[in-house]
Structures are given as structure tokens and as C-alpha cells.
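One protein chain is absent from this view; the other protein chains keep their places.
Labels run A, B, C and D following the written order; every chain starts at residue 1.
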Amino acid sequence: MAVTARPARWHRNLSAKIAAIPMIATALVVFVGGTAWTVLYSFTNSKLLPRQKFVGLDQYERLWGSAKWIISIQNLAIYGAFSLVFALVVGFLLAALLDQKIRFEDTFRTIFLYPFALSFIVTGLAWQWILNPDFGVQAVVRGMGFESFTFDPLYNPDIVIYGVLIAGLWHETGLIMCLMLAGLRGIDEDIWKAARVDGIPVWKTYLFIVIPMMRGIFVTAVVLIASGIIKVYDLIVAQTGGGPGISSEVPAKYVYDAMFLSQNLGQGFAASTMMLLSVIIVVVPWAYLEFGGKARRV
Amino acid sequence: MTSVSVRDLTLKFGSLEVLRTLNLDISEGEFLVLLGPSGCGKSTLLNCIAGLLDISDGQIFISGKNVTWEEPKDRGIGMVFQSYALYPQMTVEKNLSFGLQIAGVPKDEIARRIARASEILQIQPLLKRKPSQLSGGQRQRVAIGRALVRDVDVFLFDEPLSNLDAKLRAELRVELKRLHQNLKNTMIYVTHDQIEALTLADRIAVMKGGIIQQLDEPLTIYNRPVNLFVAGFIGSPSMNFLPGRIIGTGDQARVDLGQGLSVPLAGYEAGGPVGDGLDVVFGVRPEHLTVTREPTSGPSLPAVVELVEPMGADSLVWLRLGPHAMSVRTESTVKLLPGDAVNVTFDLHHASLFDASTEERI
Amino acid sequence: MTSVSVRDLTLKFGSLEVLRTLNLDISEGEFLVLLGPSGCGKSTLLNCIAGLLDISDGQIFISGKNVTWEEPKDRGIGMVFQSYALYPQMTVEKNLSFGLQIAGVPKDEIARRIARASEILQIQPLLKRKPSQLSGGQRQRVAIGRALVRDVDVFLFDEPLSNLDAKLRAELRVELKRLHQNLKNTMIYVTHDQIEALTLADRIAVMKGGIIQQLDEPLTIYNRPVNLFVAGFIGSPSMNFLPGRIIGTGDQARVDLGQGLSVPLAGYEAGGPVGDGLDVVFGVRPEHLTVTREPTSGPSLPAVVELVEPMGADSLVWLRLGPHAMSVRTESTVKLLPGDAVNVTFDLHHASLFDASTEERI
Amino acid sequence: MSDTIIIKEKPLTYSAAQAARDMSGTATPAGEKGSRVSEGPSGSKPEKTLSRRNIILYGTLIVVALYYLLPLYVMVVTSMKGMPEIRLGNIFAPPMEVTFEPWVKAWSEACTGLNCDGLSRGFLNSVQILVPSVILSIIIASVNGYALANWKFKGGELFFTILIVGAFIPYQVMIYPIVIMLREIGLYGSLTGLVIVHTIFGMPILTLLFRNYFASMPEELFKAARVDGAGFWQIYFRIMLPMSLPIFVVAIILQVTGIWNDFLFGVIFTKPDLYPMTVQLNNIVNSTQGVIEYNVNMAATILTGLVPLSVYFVSGKLFVRGIAAGAVKG
Partner (left out) sequence: TDLEVTHWWTSGGEAAAVAEFAKAFDATGNHWVDGAIAGSGGTARPIMISRITGGDPMGATQFNHGRQAEELVEAGLMRDLTDIAEAGKWREVVNPPSLLDSCTLDGKIYCVPVNIHSQQWLWLNNDVFKKAGLEVPKDWNEFVAAAPKLEEAGIVPLAMGQQPWQTSLAFQVLLVAVAGPDIYNKVYGDKDAELAGSDALAPVFEAAARARDMSKKSNVQSWNDATNMVITGKAAGQIMGDWAQGEFQMAGQTAGKEYSCLPGLGMNEVIQTGGDAFYFPKVDDAAITEAQGVLANVMMAPDTQVAFNLKKGSLPVRGDVDLTAANDCMRKGLDILAKGNVIATPDQLMSADSVTQINDLFVEFFNDPSITAKDVQTRFAAIVADAE
């Protein structure tokens, strides 16, 4: 019986490799290539068109000297933190409520989920309208006789970002709720029974037993929310345009404005590079742990 | 003294009646096994006793107290689940102490109880591990531990061994039995594995379709099943059922098995009159049959070997007896080959006779 | 003639070596069972033979052809999986014909083969159903049918019965055995249930840690296990192991079991010299022990009953023998109670002696 | 589950159904119904429909539901009011005089620059963009996910990780490089180009979902198909696809919503005769001619959201099921 040698490696799984070409191309050419290009040009003083006039770290110096950028970062931090926390908490609470074998579950779920079907532009417009002090909530409450009632988050620089938050949460919690609901449904019935026999109150069961068991869902939810937060742009544009003043600017808008409004591509690229850097610092180690390295974990 | 009493329990899921006016009394310290095929309502009954299901009708007493409307935690029960339902993110120790902490048991008392439970179950070295780092058998012990620390009178087990492989199952069975002998608590144990039921139980309740078919000691159920269902369900390899018809009466009565084969009924302890011409099912377990190559003195029938399954200590021999197929358990030392002609002798003391129409034991 | 040959097979997952230079020859028409504890590499070996895993080193031959680098479909194998892996969206018929259609087998040939397979397996009435409409046993038969229609020489089974309950398992075991007797194909069968292995196999390969420990006929493995692992793994209830030490030589040799208890070795067929003073483990199966209330003529030792497990036909009696715990299988008719003093007699023809340090049989 | 079935299959005279009929009631250990029931609680635990728990539960749900419905309500109500009423009244009041004028105007009359045909022009364009984009992006992502989950190859996980990190990159960063790339391959400004862009940006999340979904399917099924001789594509089309309805529903919903609602790519990568509805919406909302016609804006807004909304209302249930399948594995 003859011994045969291992055939060439590359053509094993050939179909899979061919099928993955679009993904590989996207990953390498668009995401890696595009990013590298952006980083490279962030060291130039490109204006309207990209040019290779390198100016070192000038763009970054100016970026960090810009009040607008600092405010953008702060806003993103505030918006991000609150959005993450509230979306997870509210999403989970709603899912937990819906999981109580209630009637009309479908109806409630659809109501909570439908905003996700609408674009940020629509969301922003709708909430701008409701929060408008001359027509919306404030006007209505004043109309009822509470003359001194003030509720104008979109027109008060100190709290404008929370006004945006209201709309943002309205938009995304439905999806998070769906994820959480899916997760809750995946929990073994016996765990609930065991907790009841042990006499653990429902809320403690959620807090100490169920939530820790839903790690996977929370990871997916955080990916979804966080990738949305970093990209938040449309909502701001539709709702406040970055105002009043520059009090609701966000990094994505800073990038956009720098690139297209000020026609200072270099500055825009520098700002996007900073955004990327922070994403990479946070996401890459996590993504590696979560998706790379390890073998299939089914 | 009665430890658990179920009175006229009825449970419906919507319009589906899963348990029908069921009555059950379990005395203190008894090990009762609920045995039955899947879907017969065993878990449902257990959950009712535990208070995890809201019953539709009837009453439940535990230690003399009416607990029909009590919360599970107030019923004085501990429960072990099929999937163990350990809290995955907590260490073994935390799993054991969590319920106690919430109940406000003092710290040193908790420590004492955990020490005792982990001593009994020999899980001291595991206390700092997470459930995912335990083997199946270890998880099972922790699950029992969680019931143990609650210091209750009644333990409920819902198929606690069915997720384990055969070997481990055999070992843990023994451990459970020992545990019961040490603790002397009342235990109610759900399973659909008759070996578990036979080895563990003081009494077995065989259930089917939400009804208890027979409630008795293991060997009684094994040797004198009240109906065809119980007879077929208990015992592995299972009882041979040979349909036939009664000929003659009194001491002359025989069971005609067709093709000229018949078995004299002399020696069979009938529970009632055995009418001439009655259609019956003659049931006999593989181990109550003897196979010999030569005709024996007693009443025997000729058969042909079809297949031999060696099982280590003994073998299962499949025979063709006229129109019937049947299996016989023999010592491994008896060498038989397919095609061999043999004689089968029946042990009538251990045989069962069922009315073919009512399926009840005669 | 050799049907399947595995030569120096090594398989690594990353740096984890799951199979180590493994060799195995299976002759045509043989029913070989791969037996071993969970995680020992049984499925991995089977997948290597099937071509579902890319091996790290070695060669695989099927029907004389080197198939090491062939695709699964070109190896002339059929495979049955633990979960059956029926295509849920296809009818039974479609499940059977799928592979053939892909291979371009003509329509009437497909029909012929399906007819044959469904006849053999008696699944004609199920052909139009979807897998979800089948019971566990029926699914299993369809899964076998899918291998059958491929008209291959070698069948691979990966724990095909372990998803079923004990009763069904016993029945399907018999069916499988019959099938093999009819078809006479080579079959490689993975299980961790020794009853399956003992009843089905022509030869059993007991594996542990990626290495074949013993490859022999079932009764040889049962009666003359080569090492402690095999001895302990095969047989349920499992073999009693009594650690002790050899005293004396030749016909005078005895095993000292401590506390003044010893067993004479006369009658034991040792495979090598039994040195005086050697630390050994004396192994004897529960069914090779006899318990009597009165002292017998042969060499016997005094013991105390600790626990009795009735198992229907017979009971398992747990004894304390000096410092050792051991189990004995007795007829159910022998009535023993915990605390009874008894005498134990050993059947030395069926006992095993292991070197305590190497764990190998002596 | 199958004990009863086995008995039925056995070649015996014994029938399980018969047994159930005959045995019923005979073996319950003694006692007539009622005779042994004693004092104290008996039967179902009394629970009022208006228990405190239910009040809190439904109360909370209803309040939250109102918060969620508020914007939609305001939009609908406003879109049916005349301008004078809007100026005077409060936004939450129902219209005194229902008018569909704004809807007509939004759909077919509102002006942007010189074009006064409202949203209607964008609708067909949106459909034209939506259909190929959704199809292509889902095909590619599902094949990717399948390859990643079932046909692991060296580097696959690395590319996938890059893809996931890519999901965090703001679109603005990628616009310039993509414009250049599309220009280089001559697809800039064409429908094909836009479809490619949508496919690229839909890829990370969709691939993640599909990969998780396929990974959660039993591996043995895949192995069985390989033994049966099915190759990469045969397994994909004949085995995996028919089992993946839930995740496809999720993918379709996500893509329909995402692509339909897209503004940035639609406006940058197409020309006016291909502008999607969202661009038209932006034009209508932002071209305030004199007084802002809130009612028209709201009508236009609702009209634009109608397609994804109806997709949700129709298939919301499948969405929840599918998302469970695709997301549970992290």
C-alpha cells in the first residue's frame, strides 16, 4: 500500500476562499486600505483635494487646540456613556417586562421596535418638533397654565446633548430590547425554578443570575450600540445642526465639517484618525478575544 | 407519619388536563420514585409539589401543613433539576450559599451548613470552582448540595441522572442511595429509567397519561405488574409478551400459543378466575426462562436461536418460538449459535397473565 | 482481506495532539467498536477515516486504496451521526436520494436503491414524511438508510444510539446487529457505552487519551483486560479493585488484602512471573463472586453487607471486606439485609491481577 | 418522548391507547374525589386580574408605549392639519379639520428647486436602489458567514475581525477613499457603484449575524452533507439556505431599513435622476419657502418611512426569532 504525500495546501477549501474574496477584498482594500490612506493624508495639509504636502503633526496640534473638537469629544463621551447605559438598562427592563407572559406582547414589542425602522433624519425631525419650545411639550404645558414651565433641551447649550439622547434612545432601545428578549428566552427554565425554590426574589434573580448568563447578548448589544454611537451624525444634523452654537457637536460631524465645509481634508483626516485610534484601542483587543484566535465555540 | 400528601390534584395547561384527581401519600423518610414514559406528567407533579406550578384543583400537604398556596421557598423542600440549573457565573460555594444569604441566615450558620453538605457530598475541593469547570457527576453533587444546605424535610429530584453517561449514572445511583440512608429525608425522585427506579425506590409510582398506574414496592412491581403497560415498561431487556388463549379450566388450564404450542398454567397464582377461551397475553421475563439443548423433565417448548447478544456476564438469546419472537437471558458460559434448536422452560411463579382486552393482570 | 487500514495516524488540533501514531486494521465484514470515555478521540478517529478532518500525519487505506487525501464522498464510506443529522427541510425520500443525485446516479437506479434500503429498514411508510415527524428510532433508521443507499463497503457510526432512551437503545441494538448479519459490510462503531460494545462488536478497540489500549474480541476484553483502565471501563456494575500485595511464590502465592485477609492465587493464569512482595491490584467482577451465609468449603473471606440494590432479575449487594468496599451480583431471590455477616468466595478463573505501579495485567 | 411510540411499534397485541382507556382511574391509590380534601387552601391560588403586580406591569408598559408612540402620533396628527391650525394649536391636539392636502403635496407637489413633483420621483429610485443592494449584500454576507462558520480557512478570522472593527469606522472617513476607488474602476455615479457601497457597509454586521447563525447549526449536518458528496455551493444552497429563513428575515429587515433610510451614500454616489426618496425628503424639509409647512414635512416624513415601517409591522415576529438565532452566540 503506497504512501502518498500531502497535496498542496492552497487548494484545500478553495471554494470557501473564492467565496470569501468579497469579504477579504472589503476588509483589505476598503477598510485597511481606506484607513491607511486616511491616516497617511492626515499628515498633509490637503485642502479641497488630497495632496501629498506633508506637514507632520500640524493637523493634530490644531485639532487638539480646537474648542469645537474638545466639545465634540466631550459630547461623544456623554452621549456614548448615557446612551450605552440607558439603552442596555431600558432595553433590558422592557424585555424583562415583556417576558412576564403578558398579553399583547406582540403589540408592545412592535411599538417599542418600530422607531428602529425610521431613519435618524426622521427621528431627529420628529423630536426637534416635539421638543420645540414654541410648539412642543413646553408650549403645551404652558398652555395648560404652567407659565413658568421650561423644557427646551434643544435650545439650552448646557443640556442639548440630553435632548439628542432622548431621540437617540427612542430610536435604538427597541432593537436592544429585542436582543435582550431573545436572550431571556434562551435562559433555561430550570434556572428560574431553582431560584424560586431557593427563595431568591425576582429582581435579584435577574441581577445576579440571569444577566451574568446573558453575556453573549450583551456583547452583541454593545457592539451594535457602540458602533452606532461613534457614527452618530445624522441625528445631530437633523435635530440641532450641532447647535445651539457648537454645544452639540460630535466627532463625526467635526470630521464632515472639516472635510467638506472648511475644505480642509487634512484636518478632517486627522480627526478621523483620532476617532479610529480610540476605536482601535478599545475594540481590537476585545474583537480579537471575541472573534479571533479561538476556535469555534458552539 | 405522612410527609407529603397530595389530595385530588388536578392540573390543566389551558384545556389540556395533565394530571387528573391524583392522590398520593408519602411517609416520612420514604424514597418514592415517580416512573413513567416521557410526557406522562412526572415533572408536572413534582413541580406542583414544589409550588412551581399553580394547581387547578386539590390540595397539597407537606409535613402536615397545607402548603397549597405557599411559595416554593416556604414549603420546606429542596429540588434538584435534570440540567442541575447551577448558577453558571457563581462558584460552587456561592451556589450553595446564595439562597441562604437571601433568606438572611447568619454567616456562621451558612458556613456550618456548607461545611456539612460538602462533607457529605465530598465536594470540599470544588468549592472555589465554577460550574463550567466541573464534570457531570460533580455538578450533580453540587446541585444536591444546594438542596441539602436548605435543611429541608423533603427532597425533590427531577431526573437528576439522565444527563450523565451510563457508568457515572450507576455510580451516582449508589451514592444517592447511601445519601438517603444517612439523611433519612423524604425523597421524591422522577425518572423514566426503570433501573434507577428499581434500585433506589422504597416505593415506585408508575405513571402514564397523568394517572398513577401502580404504586408499590419495586419487586412487587417487577414481579406482579398490574397491567400490560407496567409489565412492559419495567425491566430491561423487557418482558416477552406472547398472545394466546386459555384452554381448559382449573389445574388443567393451559395457554395455547398457536402452532400447537401451549404452556400449562399449573403453578401460576391467578388473582381471579381464568375462564376457558379467554384471550390473554402471557408475559414472562427473559431471566425467568431457561434454555437447554436437551429436552428437560418439566414442561418445555421447542425453539430456534436467532441471535445472541453477549453482554459480559450474561448473554441475551433471541429465540423464535412458533409464531413468536422472544428473548432469554443466559449465562455467558452457555454457548449458543444462531440456528441452534433448543428447549425453553418457563418459570410460572414469575410469569404474568393479562386479559388481552382489558390488559389487566389476571 | 483488510477493509480499513490506519497507519501511524497523528492528528493535532493546533498544539493539542488528539491521536498519536495510531495503527488499526479492520478486516472486511468486521464489526469494530471504538469504545472509550468522552474526549478520548473516538469521534476524531472516525472523522479522520471519513475524511472530515485533515490529518496531521499518517495514511489511511480503504479497500486497499490510499484515500488519505480523498474527499469524504470518494472514500466509499457511509456515516451515521449521533444527532442523525437528517436534512430537516427534506422528506425522508429526499434525504436518502440527496447524495445520489449529487453524484449523478440515474433516476431509476436511485429509486431501486431507495426501495432496497427502505425495505431492509422497514421505512417504506415514512418516505414522504419530514424528519420532524419521525420518532427517535425512526430517525435513526433513516440515518442508517442514508448510508445504506450509498452502496458503500464501510459504514461509520458515531454514537448512533446515545440520543435514545434505554429501552429504545436496547431494541435498536438488536436491529443493528441483525442488519450487520444481513449486509456483511465493514462497520466501525463509536460508543462510550460498554453494553453496546459488548453486544455488537466482533472486536472492540478500547481507547484512552488518543491511544488504543486493547483491541480484541468482546469476551477477551471482558475477561482478560490488559490493564486497570480497560478493566474498570468495561463491565457494569464495574469490577471490584482490591489493592494488595503478593506473599509467597508459585502455587503458594497469595494476595494479602490487609487486616489479615488474603486470597490464594492458585488457579489464576498469570501472564508472567508473580514476584513475592509485589504491590498489586486484585480485580474481580461482581458476578464472579459468590455470597453465602455459611462458610463454604473453598477459600472464602468474611464480609458485611452494607447496601442492597435490587435490579429486578438480580440485586447488587455492596459489601465491606476488611478495608475494602466491593459489590456482588446475586439472584434477587437471595434475601440479604444491611448488617448481615456473609462469606465471599472468589472465582479465580475470571479474576484479574494488575501490577499496581504499571497498572498492566500480570 | 417516544416510549409510547415504541410500544405501538412493537409487534404486539398490546396497544397503548387501549391501555390508557382501560386503566384510567383503576390504579389511583384509594379515595373518592372530595372525600379526603380537608380544610384550608385548596385549588388554584386566588389571583385578581387587577393585582398590584399587573397594575405595575401593564402600567409601566403602557406609559412606555405612549412615549414610543408620541412622535408617530404627532407626525400623523400634524400631517393632517392645515397650516393655520398648526400655528395656533398645540401639537398634541387631534386635527379639528382633517385634510389630506399635505400628503398630496408631499407626495406629488412639493418643490425642490425647479422640480415640483414631491417624493414621488424618489420612490421608484429608492426601490431601484433598494432591491439590488439588499439582494447583493445579503448574498455576499451570507456566503461569507457560511464560509467563516463551516469552512474555516487560515486568515478567515483575521479578515473577519478587521471587518468587525470596520463596523466602527465613521462613514465620513471612508467616503473619500471610496470615491477614489470607484472612480478608478469606473463605477462612480452608477447604480452599480451605489449597490457596491451598500454591500460593503452592510457587510460587517450581516456577516456577523450569518456567521453566528451558521455556527449555531449542528455541525453534523454539514458533515453528513460532505459525506453525501455535496460541495461548498451544494451544501450552501441545498442544506443551509432552506434552514436559514429566520436569519434571512433579520438580514432583509436590517438592510431594507438601512438602505432605504440612507441619505449620505444616496446623495454622494448617484446623480439627481437617481436620488432616493430620502434625498427628496431632505430637499422638501430643508427648502423652506416662506413659512415652514410642518404638515407637509410630516407627511413627507411618514411617507418616506412607510416602507421600512410596514416591513417591521409585517415581519416583526420573525425578526425577534431570527435575531435570537443570530445574536445569541457572541
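The working rule: a residue touches a chain if its C-beta (ideal position, glycine included) is under 8 Å from a C-beta of that chain, and two chains touch if they have at least 3 such contacts.
From a predicted model like this one, the values you see are computed outputs, not experimental measurements.
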- Option touching the unshown chain, where D:158, D:268 or D:318 are the choices: D:268
- Determine and list the chain A residues touching the chain excluded from the picture. 47-49, 67-68, 133-134, 152, 155, 157, 241, 243-247, 256-257, 259-264, 267
- Message: To test your reading of the contact rule: which positions on chain D touch the chain that is missing from view?
- Response: 111-115, 175, 179-180, 182-183, 186, 188-190, 267-269, 271-273, 279, 282-292
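Operating definition for what follows: only the chains that are shown with their structure count from here on.
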- Task: Sort out for me whether C-D or B-D is joined by the greater number of C-beta contact pairs.
- Result: B-D
- Just curious, how far off is chain D from chain C if you go by their C-alpha centres, in Å? 50
- Determine the centre-to-centre distance between chain A and chain B, using the mean Cα coordinates as centres, and give it in whole Å. 55
- Message: At least two partner chains per residue is the criterion; list those residues in chain C.
- Response: 165, 167
- Would you please write down the residue numbers of chain A that are in contact with two or more other chains? 12
- Classify the inter-chain contact topology: is it line, ring, star, complete, or other? complete
- Along chain D, where are the residues that touch chain A in the complex? 57-58, 60-61, 64-65, 67-72, 74-75, 78, 86, 90-92, 140, 143-144, 146-149, 151-153, 155-178, 181, 199-200, 203, 205, 207-208, 215-216, 219, 231-233, 257, 260-264, 278, 281-282, 285, 294, 297-298, 301, 304-305, 308-309, 311-313, 316-317, 319-321, 323-324, 327-330
- Using the touch rule from the top, collect the residues of chain A that touch chain C in their complex. 1-4, 6-7, 12, 295
- Which of the residues in chain B end up touching chain D in this complex? 7-8, 20-25, 37-39, 54-59, 66, 68-69, 192, 208-209, 211-215, 226-229, 232-233, 241, 243, 281, 325, 356, 358-360
